[in-house]
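Only a single protein chain was left out; the remaining protein chains are all shown in position.
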Amino acid sequence: MMEVLDPQTREAATAEAVLAVTGLDVDIRTPTGTVRVVGNVSFTAYQGQTLALLGESGCGKSMTAKAIAGLLDPVASVAGGTVRLEGRDLNAMTPRQRREVAGPGLGIVFQDALTALNPVYTVGSQLGEAFRIHRGMNKKQARAQAIELMRRVGIPEPEVRVSAYPHQFSGGMRQRILIAMAVALGPRLLIADEPTTALDVTVQAQIMALLRRLREEEDMAVVLITHDLAVVAEEADDVCIMYAGNVVESGPVATVFSSPTHPYTKGLLESVPTHARRGDDLSSIPGSPPELKSIPSGCVYQDRCPMAAAICRQERPELRPTGANQFSACHFSESLRAGATATPAADSVASPETPSTLQEETR
Amino acid sequence: MTQTLNAPKLRDRGPRPQKARLGGPSMFRMLLRDKFASVGALVLGLVVLVAIFGPALMGELATKQNLMFMNKAPFDPANGWAYVLGSDSLGRSVLARLVVATRTTLMVAVPAVLVALLIGSLWGVWAGYHRGRRENISMRIADIIMSFPSLLLAVVVLYVFSPSVANIVLILAVTRIPIYMRTARAESAELQSRTFVDAARTFGTRPNSIIAMHVIPVVTPTLLTLATLEFCYVMLAESSLSFLGIGIQPPDVSWGLMVAQGRQYLQTAWWLSILPGLAIVITAIAANLLAAWLRIATDPAQRWRLTLERPAKKALKTAAKEAK
Partner (left out) sequence: MLTYLRKRIISSALPLVVVVVGVFALARMTGNPASLYLPLNATDAMRADFIAKNGLDQPVLVQMADYFGGLLRLDFGTSLRTGEDAAAMALRAFPATLQLAAMTMVIAIVLAIIVGSAAALKPNGVLDRFASFVSMAAASIPDFWLAIVGIWVFAIYLGWLPTSGVMGAAAWVLPVATLVMRPFGALVQVIRGAMVTSLSEPYIKLARSKGATEYRVVTGHALRNAAAPALTVAGDLTVGLINGAVVVETIFGWPGIGKLMIDSILQRDFAVLQACVLLTALAIFVLNIVIDVGYALLDPRVRPTAGARARSKARAIAPGPDSTTPGGPAVPAAAGANA
């Protein structure tokens, strides 16, 4: 735990960049016009490490994941930027090349395992599908592989349950099957899109442990999408905080959480009720995120920012370095950094007693 | 009312307060926005006008036999306007007979739809609101009516009680009641668990008042859409019965009966059966187009499609094209 959090032990120099996203834009067409839901997003995920995309629901983090995996809905499209998986530009690939990468190069774990698994096929045939597509195996061989995978992710009696249907499993078991499917072909990159949101708290911990174990075994890069600060603090090496479709701050988790250089990050960390005693008011960020149709020009956070000034309304701040590997999109990040070390909430977040989540909007 | 349901949704949309008027844009303006539905409404209006005023104007012509004028082909200006659609084997004007048949056809279809709509809806709403045994028994009855060969039922009734217009209406209404019952029951059962119905119940409102004030207004748009489709079905059913000789009986005449009577002259006078059939098809398509529009216009979630200005619609189309 500690070594994950300690920036000194990070092998940033030797770790290989698996996924490099630069300037990614995603647009959605609506009846009233085109809306940019992801704007100018950049980050890099390294081999054997976990990068967390953190943000409230609707901030564009899932859309970013779908854009990387090439699974955008027909109304959405990548409008700009590059996505490089081990140096190859995914956006420039033909559909056929993309299919060849899907599975062996990149695996994705979806949020709700019940709807993500096809209800009319046994889990065995769905687990084996990847082997039949990419390795040309027959049914029998694929089934053997499926049993092996189920054993690997800790499903008891895989020889029997390989013939069961998704609805005959518990939520946690289904999520394990989904994870097994994503890692079936030993991908270099695993994208986990809120893999534990639909699960009980105790099962959540097991699923996160499974993801950690598989990451170490396979030496994959993991992009973890979540709205859970505690999960980020425990599991991630780097964090990328998104707000209204834009990255507002990124960097090593320990650095970002101990000395945030963006007022949104600071607001998030302060809203975690670790030091709250009975009778204390819980701190929260006033207001709500802007509608994506009406994102203001200038800084995306201006309406809720306690530090907003004239320049914030006129000019959108670029992501710029504010420390070792740390980047922030705020005109006043320097002044925040100066006062940050004194923020009491910072170190406590690194080992929270209670899991806390960002306020999820009702869907 | 539908307004009660729509109002919060419209308010949620935030900007554009001018669109938040209760009930949204007027139905008439939304109808004009849909070209196909406008044509459909126009055709149905015309059919109704013909049914009301036509027989008074052309009734005599329809029965006037002219043995010198047998089986004249249609669209021949030499025969005069009365024979523009040709004449039958007794020299009667097909146009005049079509006009008279319009009234008979509507006299069967419209009352049959209204009776079935009224009984089926009320019964279904009542069953759905009360749930339990009343609901179960009602639905079993509906199942049995549905599983009965309706043709057989028609024949029996029409033999026992003579094939009059009233009896045809009766038989068509009875066999279609379950359709409305099922829809009304489903909607009403869903509604009776909603908060605003609960609220009314807490105030001690009696069930019948709740049904009248809260349930019926909400289910009405759906049922009206269904009734428009059913008009089409009932009209086809009547024409099938008449075609088989167990519906409208001569000397009365309906479109279906005209098709049947003209069938034996298919080799020599195609217009005798093709043209009345065409009248059925055109009226049915008009009803279908109107129903398709009605379904969208009464659905708060889809209504925006009909409120788009033309430029926005065009932009949507080009955007869709670019996507390909």
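Per-chain residue numbering starts at 1, and chain names A and B are given in the order in which the chains are listed.
Definition applied: a residue touches a chain if its C-beta (ideal position, glycine included) is under 8 Å from a C-beta of that chain, and two chains touch if they have at least 3 such contacts.
Predicted model, so just to flag it, every value in this text is computed and none were measured.
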(Q) One chain isn't displayed here. Which of the visible ones does it touch? (A) A, B
Q | Selected from B:Ile216, B:Leu236 or B:Ile296 as touching the chain missing from the view | A | B:Leu236
Q.
Counting contacts across the full complex, list the positions on subunit B that touch the omitted chain.
A. 143-144, 147-149, 151-153, 155-156, 159-160, 229, 232-233, 236, 239-240, 243-245, 256, 259-260, 263, 266-267, 270, 273-274, 277, 280-281, 284-285, 287-289, 292, 320
Q. For subunit A, which residues reach the chain that was dropped from this view?
A. 66, 69-71, 73, 95, 99-104, 106-108, 110, 112, 114-121, 129-130, 133-134, 154-157, 160-161, 164-174, 178, 181-182, 184, 200, 202-203, 206
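Operating definition for what follows: only the chains that are shown with their structure count from here on.
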Q) What is the distance in Å between the mean C-alpha positions of subunit A and subunit B? A) 53
